[in-house]
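What follows is a single structure, written as structure tokens, with notes after it.
Omission of a single protein chain aside, the complex is shown with its protein chains in their original locations.
== subunit A ==
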Amino acid sequence: MSSLLTSSRLTPGEIVKELAFFAVLAVMMSVMILGVETVDRPTGLELALRWDLVLIAICATVVGRLALIVRREHLSRLLQAILIVISALMVFEMFVRFRDLDDRWVSPVTFDMATQSVGRAIFFICLIAVVFAIAYFSASKGRPTGEEDDTKKISAKLQVVYRTNTKKIGMFGIAFFIIFPLIFGENRSAIDLATLVMIYIMLGWGLNIVVGLAGLLDLGYVAFYAVGAYSYALLSQHFGLSFWLCLPMAGLFSASFGIMLGFPVLRLRGDYLAIVTLGFGEIVRVILINWYNLTGGPDGIASIERPSFFGLADFSRRVPEGVTRFSDLFGIEYSSMHRLIFLYYLILILALVTNFVTMRLRKLPIGRAWEALREDEIACRSLGINPTNTKLSAFAIGAMFGGFAGAFFATRQGFISPESFTFLESAVILAIVVMGGMGSQIGVVLAAIVMIGFPEMFRELAEYRMLIFGAGMVAIMLWRPRGLLSFRDPTILLGMSKKEKVAGEKP
């Protein structure tokens, strides 16, 4: 096989051998998945055989492989593009047939689509044209070295542009998120989604301190989120404390939980640390489920108090005596959107505070010590850095921001239960940090939008969105294994400007 993949010229025999190999692979993979299907008939379950699907899958694989061979051998861009279009059409045909059960041996779906109406035909042709164009222009330019160098140059240029303008890009992003409600002011779901994404951005930034900067792999971050949420819910239910008072307290509680987690894991690193933190996250969740008297167990805590407008006014339509209504305070008409927009701005401010504190801490001795600890703990000790305090402070500060986010989550939802704090949440937050590029603040934003925003936006695609999501994750891990934006910005520079520093680096 290896000779096939490396040789520059193939004999027809070799090509046939390669195609046959992939045809066999396609048969093996498609027979069980596509070829056999259980159908519910009046007489009972029956096996339906879908050989047409298998046949199309094999053809699509062979043609696609042929296109790859043409590309690899730099034969003809036109031929390659045509082959890719044919292969894409076959995949499309296969998907449509897979969804509707009736066999269509005679007229292919794609043919039907193209001929049904003028509008459809035009759409269809446009689609083919787009695929063709992509296939044609993404082709290599005849000589093996040229194209690779070009793409490298472009990505290197992009990298320099990004890294020298990080501040501007960040400011632009902040401005966008600030005016977001003005654009989508009346769109309830858009504001809701943006708030959700913002929660995850904040959680990502909080976890970034622990994982990205201090290099401590934490799989139980959701525990701090839960502690924050429950502290607010319980304090407000039992003692009637307001959200504004509870917010710092929730942060403090979570931070102390962070230190509690930190102590037993001081000597652990890597995999072992991950297992213990995972256990910690589960312990917190299990306690929340079982301590029925305090937490309400699986029933959770309902009707949690909503935040007031800094204690000045309330957002409800009907307010009790002596409380000002938000709309009256400003003399505007009542709208249920006010509360949502207020919540959005609240989480935006919380998230930005998280971001600015993190960025500032990075340039302080504590932040540098975190990064140094990530690089080499023994060297840190030899320089008189206290590893215990440094690790605990990372855990505590990371947890504190998780707690803030948790309190916000509780007040936004009005209802919390242990359901919301499963391991999956930890995994998602960690995935956001890793995918964004460890330690990169803007990366976290991008990753949160990709991981949380996109799946929500494309809810109509039903189960296919998870398929696309999975493919997207695989693609990112293939092409950007260290995360979307995996550059470390130095915290201090001497003679060199940032631009020179970036340009001088080996990619």
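Everything that follows uses one rule, which is that a contact is a pair of C-beta atoms (placed from the backbone, for glycine too) under 8 Å apart; a residue touches a chain by one contact, two chains touch by 3 or more; residues count from 1.
As a convention for this text, contacts and distances are computed from a predicted model.
The chain that is not shown carries the UniProt protein name "Branched-chain amino acid ABC transporter ATP-binding protein", picked from "Branched-chain amino acid ABC transporter ATP-binding protein", "Tryptophan synthase alpha chain", "Integral membrane protein" or "MaoC dehydratase-like protein".
One of A:Leu266, A:Val323 or A:Leu493 touches the chain omitted from the figure, and that residue is A:Leu493.
Contact with the undisplayed chain is limited, among A:Met28, A:Leu47, A:Val118 or A:Ile378, to A:Ile378. One chain of the complex is left out; on subunit A, the residues touching it are 357, 360-361, 364-366, 368-369, 371-372, 374-376, 378-387, 488, 490-496, 500-501, 504-506.
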